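For this depiction, one protein chain was excluded, whereas all remaining protein chains were kept in their positions.
Labels run A, B and C following the written order; every chain starts at residue 1.
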Amino acid sequence: MREIWTEQRKLEIWLQIELLATQALVKEGIVPAKDFAIMKAKAAFNIERCKELERTLNHDVIAFTTCVAEYINDPASRWFHFGLTSSDVLDTAFAVQMTQSADILIEDVKQLRAVIAKKANEHKFTPCIGRSHGIHAEPTTMGLTFARFYAEMARNRTRLIAARAEIATGAISGAVGTFANIDPSVEEHVCAQLGLTPEPISTQVIPRDRHAMYFAVLAVIASSIENVAIEIRHMQRTEVLEAEEFFSPGQKGSSAMPHKRNPVLSENLTGLARLVRMSVIPALENVALWHERDISHSSVERAIGPDTTITLDFALHRLGGLVEKLVIYPENMLKNMNKFRGLVMSQRVLLALTQAGVSREDSYRLVQRNAMKVWEHGADFKTELLADPEVTAALSPAEIEEKFDIGYHTKHVDTIFKRVFGA
Amino acid sequence: MREIWTEQRKLEIWLQIELLATQALVKEGIVPAKDFAIMKAKAAFNIERCKELERTLNHDVIAFTTCVAEYINDPASRWFHFGLTSSDVLDTAFAVQMTQSADILIEDVKQLRAVIAKKANEHKFTPCIGRSHGIHAEPTTMGLTFARFYAEMARNRTRLIAARAEIATGAISGAVGTFANIDPSVEEHVCAQLGLTPEPISTQVIPRDRHAMYFAVLAVIASSIENVAIEIRHMQRTEVLEAEEFFSPGQKGSSAMPHKRNPVLSENLTGLARLVRMSVIPALENVALWHERDISHSSVERAIGPDTTITLDFALHRLGGLVEKLVIYPENMLKNMNKFRGLVMSQRVLLALTQAGVSREDSYRLVQRNAMKVWEHGADFKTELLADPEVTAALSPAEIEEKFDIGYHTKHVDTIFKRVFGA
Amino acid sequence: MREIWTEQRKLEIWLQIELLATQALVKEGIVPAKDFAIMKAKAAFNIERCKELERTLNHDVIAFTTCVAEYINDPASRWFHFGLTSSDVLDTAFAVQMTQSADILIEDVKQLRAVIAKKANEHKFTPCIGRSHGIHAEPTTMGLTFARFYAEMARNRTRLIAARAEIATGAISGAVGTFANIDPSVEEHVCAQLGLTPEPISTQVIPRDRHAMYFAVLAVIASSIENVAIEIRHMQRTEVLEAEEFFSPGQKGSSAMPHKRNPVLSENLTGLARLVRMSVIPALENVALWHERDISHSSVERAIGPDTTITLDFALHRLGGLVEKLVIYPENMLKNMNKFRGLVMSQRVLLALTQAGVSREDSYRLVQRNAMKVWEHGADFKTELLADPEVTAALSPAEIEEKFDIGYHTKHVDTIFKRVFGA
Partner (left out) sequence: MREIWTEQRKLEIWLQIELLATQALVKEGIVPAKDFAIMKAKAAFNIERCKELERTLNHDVIAFTTCVAEYINDPASRWFHFGLTSSDVLDTAFAVQMTQSADILIEDVKQLRAVIAKKANEHKFTPCIGRSHGIHAEPTTMGLTFARFYAEMARNRTRLIAARAEIATGAISGAVGTFANIDPSVEEHVCAQLGLTPEPISTQVIPRDRHAMYFAVLAVIASSIENVAIEIRHMQRTEVLEAEEFFSPGQKGSSAMPHKRNPVLSENLTGLARLVRMSVIPALENVALWHERDISHSSVERAIGPDTTITLDFALHRLGGLVEKLVIYPENMLKNMNKFRGLVMSQRVLLALTQAGVSREDSYRLVQRNAMKVWEHGADFKTELLADPEVTAALSPAEIEEKFDIGYHTKHVDTIFKRVFGA
């Protein structure tokens, strides 16, 4: 990802665009084929020379064209950048970089999904307690947790593909987008060769609502990463300890406390998510440029273009590695689930009472009465229910017993996996 | 839009969902048809009673079900909310509200586009100066400005449709999303009746990356509105005065300065855009809920759900009215264009010199030399060129004359309109 | 807080400002004392009439002055609003509202601090485990946790006082801030009466960097609230259960699971923090108004002015009540601390070994070796150390024993409390 955003790569794309545009002008009969042949053979650039020229000229694209003209060193060089405006080159090149970044991110998400899918299947039926508000609710399976991350990343893939299409347009339309000095066919040729769509209507620049949408999608993906990271951080808490980040031999958790194994990768991912997200506001502020363009967006994009895509690429890789090596402790999951003995089955008992003809309000009262004994005095829920005459008046001991079967909670895991992973 | 977000409407949707779920349970053979008939006939609610119950129960959904049970006033009421978790109702109802909001916004954008298209066609060939950096660049037409707003709003329509699909899912999957106490067929039935898709995998709640994406799209649309608003504000500046917001008889621009006609609607829209945009950050922060859910997202959504959609709906309407009645001054456009006499044709002359065999650097020097006389001393560009022997050595007077034809700049307007509006 | 932001209150402040300004003009010899007496006696307004007038006039302040003039119903009414610009009234009134809001928030923070101080002192020496990365680190006390929240809120108080000063300025300086039509003495008089400072230099409006700073401070306070809320949410997790939000009799935690007691208040506060924070971006975007003002800030402030202060006021109250009634479980704190038997004392042992002359690297190795037995096999740390000949070669059994004294960790609690709460 870093390579896409180097100065060298940027200028290579500029050169490619300039030559493609001139090639189109040959077809148009404006540039002599012979001159183009000379240009193509000799056109080159040198970053240091470009920088030197920019110090005098105060204009990056003019510095670049001047530098290339020096290399061409032939009257043919007058056709270089002919009829183009700087932004034709700048914006189309930025589109190439953004599109290539999107391609990498799409691949990252694909790899991450593969890793998550593997964990989901491994732990498809590993029981653990589901929690709402951080409080035990009802049993679920670890596989379902991974399955929902998988589904979330599937949505992110769809969003990334849409975001890629948003910014995969080029514009070679001149100073204010009228094609006054350059025929639309040049734009078509350049875009076709670069795998871009011609921007239907541009001004001097490609409209920035496209880029805002792109960065918004990256921000959503970052939030999904945070979602997974927070889950892992919770699971690794000392009191929970249902999973741990892999701790390599030789790694030190703390300079002071040798026993510590900290979820530093997932905490790091939480921070990286904040970094990626922060670009969404400036990207939105970039949309309302003045008239046919002002250049306020440029400094913003020079920073968030590379920073945000590189950070997200890094974060997706880091998350992939983290999930792949994540150490999971099924026995701790069971131990946690039974912390309040049998209590997590309370809703099932509530429904059974209702079905047995007890009013909803009475059922609720009966269940809560026994639940509180478990919660406050460490009693066993099933034992309490069996000893409560109002309960046993409605449900037989066997019926009560049956309510504590874990299989009841996992019976639709297959259905859900089919929805998420297909047949 | 406001109606969607009233307490009354919300509870109506809750009731609808509850009854649809019970209806599905009849099919499942769990609820007797007779009991459902009683429920359906008598189920009702009263906002005041719900509020009263909530003060004791501290739980909005339980207050609601209790209230409805009072209306049913029959043992059949025990099937009301049977097997459901509060979030099944809350989240699915929120999806209905968000989807209906999206429908209104899609219609808003459609109407706005119609108004913009009309203006674009009216002023398709109204010449005006294109500006980059707020500085005159080259001629363009007013129609192209409207055409690009049209194209931007077309993209927004596409985004809204995608955003609608993002949040048009319902979930009736129980306390932690396992369908332990409620068959997936109930979810399918309820969603089908409400025009929603069943969420492939939910926890207690529908995943919030969906909502984040939705609000991100609203934020982009708001930025597009700002884009149009800023353009109008610039056009109405006293020194520019190429357009004015309609000023109704009786309206007062200033309590102190009777001559003032201020672009207050477009300034207002600029502020509204900021308000809509601000919801994107909390919506992103809502994604990483703890485990199977925490309720931190709820207070956020209770505010930004109605506020953001209502503000955006209002802004889209306001913008439509503003564009529709916008007073445009073509004569001022011409006057502005000629402020620096002929200077806006400079690039064309530059290219003509290059095509006539002058090197790019010399062409640039020749044009800049004459341009500076116009810029600094108010000279007429064409006159200066005709008097410059180095220029006339390359271009004949007739050739120079021809470079000042406005038609040169509008020759591709048809092409662009075809791209934007179709054949 | 809501009262400050009612339409009624706003217009009352407007009227007060208008009358104070006219009073100053009497002193200046411009308005006859007799006319002012008439105005003062009869000036009044009616919200409905104002709204009706605004529908025609499209200008809120002119509608207001017209309405008041109707009440005055005397030629003296021509002095009403004399020499003023709408913004003189609007901005000064907004300053009054913002200042009063700040006063309430300062009082809120004061009350919250009192509640937190009480808890801090109650649990000054209640031992609990300190955690970094969610992993047990070393012992600390619950009182220190409350003490740091107290210190954080003390900083917030200082910030609020500074923020109040930022926005406690009024401006009566005319259409572009030149005092062309109104003497600076009027501004001085009005501000003195309202407890405001005259804005040293205004344009048509008070500069918006002041308001941006104000909302930024509210955003920081919101984040502090979130900080406390997250701590409580963690403490209430089923596996941790070191504290619980007060659960009133009759309250229902879940419509489905009768045993549930959820930290819904602190989760709600987490969401409210997001809502308060979101206003900081539009407030910053409001700073760069065009020239002597544009009105884009107005719609933003009409929303975030009341919404943000009301939400923060509510959140501070809610947090106060929550902390006050928070149920704390010291026995669970001890139980959690000893989950990994003695392990939390590892750093102390490490340092003792170093002090006994063992190299840092060897000390680390010795401690980690024994720590891992505790971590992985549930061993008792002290027992393992006493059985490790390399350890006992450096430390006597009595020395090892002494390292497990909790008093070691609490010996500076008094020092810290003195720093935070004073002598």
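Everything below uses one rule, namely that contacts are C-beta pairs under 8 Å (C-beta built on N, C-alpha and C of every residue); 3 or more make two chains touch, one makes a residue touch a chain.
Owing to the predicted nature of the structure, the values given are computational and were not obtained by experimental measurement.
J.: Any idea which of B:T178, B:N286 or B:Q347 touches the chain not displayed?
T.: B:Q347
J.: Out of C:L284, C:V323 or C:L343, point to the residue that touches the absent chain in the complete complex.
T.: Spelled out, the listed residue whose C-beta touches the missing chain is C:L284.
J.: Among C:M39, C:V115, C:A147 or C:A379, which residue is in contact with the omitted chain in the full complex?
T.: Residue touching the absent chain, from the options given: C:A147.
J.: Out of C:D108, C:E267, C:D294 or C:D313, which touches the unshown chain?
T.: C:D294
J.: Where the complex has a chain not shown, which of C:I47, C:L386 or C:V413 is the residue touching it?
T.: Considering all chains, including the one not shown, the answer is C:V413.
J.: Contact with the hidden chain only, please: which chain A residues?
T.: That gives, for chain A, the contact residues 56-59, 61-62, 65, 81, 84-86, 174-175, 181, 233, 248, 250-257, 262, 264, 267-268, 270-272, 274-275, 277-279, 281-282, 285-286, 290, 294-300, 303-304, 307, 311.
J.: Touching the hidden chain in the full complex, which residues of chain B are there? Just list them.
T.: The missing chain touches chain B at positions 129, 131-138, 233-234, 236-240, 252-254, 256-264, 267, 281, 285, 336, 339-340, 343, 346-347, 350, 364, 367-368, 371-372, 374-375.
J.: May I ask you to list the residues on chain C that touch the chain which is not drawn?
T.: 30, 65-66, 69, 75, 77-83, 130-134, 137-140, 144, 147-148, 151-152, 155-156, 159, 162, 166, 174-181, 184, 198, 200-204, 207, 209-210, 212-213, 216-217, 219-220, 222-224, 226-227, 229-231, 234, 270, 273, 277, 280-281, 284-285, 287-295, 347-348, 351, 354-355, 358-361, 363, 408-413, 415-416, 419-420
Everything below uses one rule, namely that only the chains that are shown with their structure count from here on.
J.: Please compute the C-alpha centroid of chain A, do the same for chain C, then give the distance between them in whole Å.
T.: 32
J.: Which whole number of Å gives the spacing of the CA centres of chain A and chain B?
T.: Whole-Å distance between the two chain centres: 23.
J.: Indicate the residues of chain B shared as contacts by at least two other chains.
T.: Touching at least two other chains: 65, 81, 174-175, 181, 270, 277, 281, 285, 290, 294-295.
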